[in-house]
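Apart from one protein chain that is not included, each protein chain of the complex appears where it belongs.
What follows is chain A.
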Amino acid sequence: MKPQQHTQAKQKNGAARRQFFSFVKKELLHIWRDKRTLFILLGMPVVQIIIFGFALTNEVKNSKIAVLDQSKDAATASLIAELNASRYFDVEANLTSYKEIEAAFKKGKIKLAVLLPSQFAEDLKHVNKASVQLIADASDPNVANTLTNYATAVIMDYQDRITNKQRLPYSINVETRMLYNPQLKGAYNFVPGVMAMVLLLVCTMMTAITIVREKEMGTMEIMLVSPMRPQMVVIAKAVPYFLLSSINIASILLLSVFALEVPINGSLLLLVTESLLFTLVSLSLGLLISSAAASQQVAMFISLVALFLPTVMLSGFMFPIENMPFPLRMISNIVPAKWFYIIVRSVMIKGVGLAAVWKETLILTGMLLFFLTVAIKRFKIRLQ
């Protein structure tokens, strides 16, 4: 009897495999036939990377500044030249009096004014102390902050050079290093964010919608009457979106490395594995939503409001979590994207290994198991 049982088991396996692949093929056909959605799903990460990379940058480049040089000596001339030469500033106007400063700001042309008092070079040489005043347009506080920092850095550079020549007996040298992101590129910040957003959108929203669509159309019932196990229906539904997400992960990483010049400092294998883990978390969330939503609109609404907004707001990608009030900080802990964002930044930018992100990985794995268990349980309950 044993060999017969064996062949029976084999046949059963073969049938199960056929069921599974027929269903996956059907899902792929759905996606393939809906070219517009396919185009959006694959094009979205590319467009987002380009928008964030080249348009929505919070880096400061070629900001227009005004200079009021009351000294007009060799020292001020070279300092102004240095400011102008840096890629952050363009000297737009040379002012001649205090009064013109306010006027220049009001015109909105300049963001920063540099005041060099009279006898700048004299003071520098004889008193060993000269001062520079920076006046920034703080109607946008972040930009004002960044600009004064950059300007201070340029002036410090200049000072370093002349003090070296003079060999002062002693001096305190403050040296700042921007670790992991020496050029303070915004891309380092948003590439992990865009990745989290795209994966959530593709996996969670699309899986939720596609399952609810079958419920609406009545085809889900046909699937449930078939010998195919409900769990298998759910998994087969998720497979194509997992594949799509893999393509998206690849295109985001390729774009960020080659177009935005963000390096992958850590292990590529670890980065990809963590991304796939997050993809699975998103997929299971999609399944969970689909079991709760009665219509495609509801599924979309839940995905957008309950997932997408917290991902953008509370993952640390747009706004630093450290500055949030306590309740929001607590809520941010249940946003999966927050942990993924930390992982990607750590692995990709800081180049650390699993030893440094094991805690976050564990949290994501826990979330995956929780969502998946609840989703499958709810799916079964619906059948009863």
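Everything that follows uses one rule, which is that a residue touches a chain if its C-beta (ideal position, glycine included) is under 8 Å from a C-beta of that chain, and two chains touch if they have at least 3 such contacts; residues count from 1.
Keep in mind that, in the parts below, contacts and distances are computed from a predicted model.
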Exercise. What is the protein name, per UniProt, of the chain that does not appear here: "Electron transfer flavoprotein subunit beta", "Anti-sigma factor", "Transcriptional regulator" or "ABC-2 type transport system ATP-binding protein"?
Worked result: "ABC-2 type transport system ATP-binding protein"
Seminar exercise, completed: Out of A:222, A:247 or A:318, only one touches the absent chain, namely A:222
Seminar exercise, completed: The missing chain sits against chain A at residues 14-16, 18-19, 21-23, 25-26, 29-30, 33-34, 217-219, 221-228, 383-384
